[in-house]
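Have a look at this one.
With one protein chain held back, the other chains of the complex are shown just where they sit.
Every chain is named by a letter (A and B) in the order it is written, and numbering of its residues begins at 1.
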Amino acid sequence: MSEPASTHHAHGHGAHDDHHHEENFFLKYFWSTDHKVIGMQYLLTGMFMALFGGFFPYVFRMQLAFPGISVPFYGVVSPTEYNALVTNHGTVMIFWVAMPVLIAAFGNYLIPLMIGADDMVFPRLNRLSYQVFAVSVVVIIASFLVPQGGFGGAWTAYPPLSANPDYNLTPWGSTLWLVAVALEFIAFLIGGINFITTAMNSRAPGMRWSDVPMVVWMICIASILFMASVGPLMAGAVMLAFDQNLGTHFFDPKAGGDPILWQHLFWFFGHPEVYVVLLPATGIVAEVITTFSRKKLFGYKTILYTAIGTGVLSFFVWAHHQFIAGIDPRMANVFTVTTVLISIPIAEMMFLFIATLYGGSIRFKTPMLWALSFIALFMIGGVTGIPLGASGSDIYLHDSYYVIAHFHYTFFPIAIIGSFTALTYWFPKMFGRMMNETLGQVHFWITAIAVNGIFIPLFVLGAAGQHRRIYNYNHFAQLSTPDLQALRILATVSLVILLLAQFLFLFNFFYSMFFGEKASKNPWKGCTLEWTTESPPGHGNWPADQLPTVYRGPYEYGVEGRDEDYWPQNVPN
Amino acid sequence: MSRVHAVWAVALAGLTLPGVAEACAVCFSATESNRGAFIGTTVFLTILPLLMIGSVAFYVYRRVKEMEATEPGA
Partner (left out) sequence: MAGTMSEKRDLRLIHPAPTREQRQIVPNEVLGMILFIGAEVMLFAGLISAYAVVRAGMPADAWPPPGQPRLPIAFTGFNTLLLLASGGAMWFGGRKFAEGADKAVPPVLASLGLGAAFVALQGYEWANLLGEGLSMQSSPYGSFFYLIVGTHAVHAVAALLVLSVATLRLRAGELTEHAFTALRAFWYFVVLIWPFLYWQVYL
């Protein structure tokens, strides 16, 4: 636990320190301590896991739309497989896509570049973080290959279903699932320590706290939230693993345990986790919106304070997941109030983004389109959450497809649109080439329309009473009417279109990486420090004698009396 | 009654509003002590991280002030 990197910052990466440049391919790309390489490893792993976790909904939505058919590229879906697919879709998308891409990949890549540092303060801990994460990827994939297949107790893993192999029928898969999640948490714990320490101690000379770009702030706040909330879930995970394998009865009511206890331990982490992935996405959107509307970020400090307020409030809301689990009504009252309260800072943040747009000279490049669609879709997700946060109406909507549609309207903008915003915006910096703009816009429009085609029907289905986690709705007379089935087919078709559109992105991504138009240092004319170095930056980010000094805030666009409409942070006057 | 009092009164009244909604007639835990423990641990788990974060933030703030006082313009 004690990385002896204390002397690291004493020596530089510059010309006198050349052994990094002589490394062979393996050492360079798999054993590197360079934050950019580690960020790229996280990014590519996260993209691979997005394909992995994105394939699951294709299979189970085909089963729901056309029950019992042999799904192309998969085969007939059994009920156990269906459970494993829905469970791991949730787990993979949150823990192996949203977290590694939004926090680990962009956190690693951007924090040192944006604060003008040559690397993280604990580079070897950083490498360890990715290695632990890579092991967790192997474990979660392996959980599908063991006898009885992957864990099928839903991504929330409520006991007694998750605790007893007689109920969940996956004795191996459930334990491997827990091990993978625990490893993943350790990886992000190490990573988060690194992010916060780096942002606090390695800032360029002259960079005050109000000169730090918003995305760096957001990743740091998210890391603090993660570290402060993950402990109880780790405790619960150990207890659940003991229940599964050692014959203890922590969550078994038969023998004096308490199943509701797990729900508290899980959601104590689980709800702050929503804000852990939301805040970096809003930070990314803030960067993109200012750059492409050529206007100063409206209310920098207000956004920062609302983010901190959101973080504080996020510890007070988790029990709204247990409104019908039989928690004390006195507790339900309090949590209803806090849950509805937390929409205020988030809404404030969205309005400040819109205020940033107001009066700007907006350029509709691909990253900007993604950023704007983030605001639009996330607002739908936020507004539809209010009936769920109020404990009275939640009783009727709980565990219906309304809930599914609601949280996908939040998580899709966060995890997918947020990642696309960041990727298309920083792609020139990461790979030194521009992405194809036409392909990018085609991909954007198909994705942004198809996602509504998936989840608007699910709102309707949920309001009609369709329950979650059902293998085949033909077993329920009221839910197997033709008009409801038509909505299911609409959602499935939209999903297939959405998934096919991603191949467009993959083509664009890999083609542009090698054959795209060469990017300049600062293709978007941004003010923040990462645009002052080469694209892609070399080892050490800046030549040793040219590390930047900061003279002003990160969003000085359209300052009057200057030739250019932007004023980079590192230019003295 | 001042405006602040009125706001507080409305907020407190709001706390009592959802009181009639109980979803499940049979599934809350049997004993009052268990319910009390849930509330107690909820408060404990919620306050503890905020206290820790707050105290570290305060410590950092103090350090920054200290450094600004001692650093000769570096």
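Just so we're on the same page, a residue touches a chain if its C-beta (ideal position, glycine included) is under 8 Å from a C-beta of that chain, and two chains touch if they have at least 3 such contacts.
Values in this document were obtained by computation on a predicted structure and should not be read as measured data.
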item: Visible chains in contact with the missing one; value: A, B
item: Contact residue for the chain not shown (choose from A:46, A:213 or A:232); value: A:232
item: Contacting the left-out chain in the complete assembly, out of A:124, A:208 or A:518; value: A:208
item: Where the unshown chain meets chain A, residue by residue; value: 1-7, 9, 12, 116, 118, 121-122, 125, 189, 192-194, 196-197, 200-206, 208, 227-236, 238-239, 242, 246-250, 255-258, 261, 264-265, 268, 544-549, 551, 572
item: Residue numbers in chain B that touch the chain omitted from display; value: 29-31, 33-34, 36-38, 40-41, 44-45, 48-49, 52-53, 56, 59-60, 63-65, 67-69, 71, 73-74
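The working rule: only the chains that are shown with their structure count from here on.
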item: Chain B residues within the chain A interface of the complex; value: 14-24, 27-29, 34-35, 38-39, 41-42, 45-46, 49-50, 52-53, 60
item: Residues of chain A defined as touching chain B within the complex; value: 200, 224, 228-229, 232, 258, 260, 264, 268, 312, 315-316, 319, 323-334, 336-337, 390-392, 395, 398
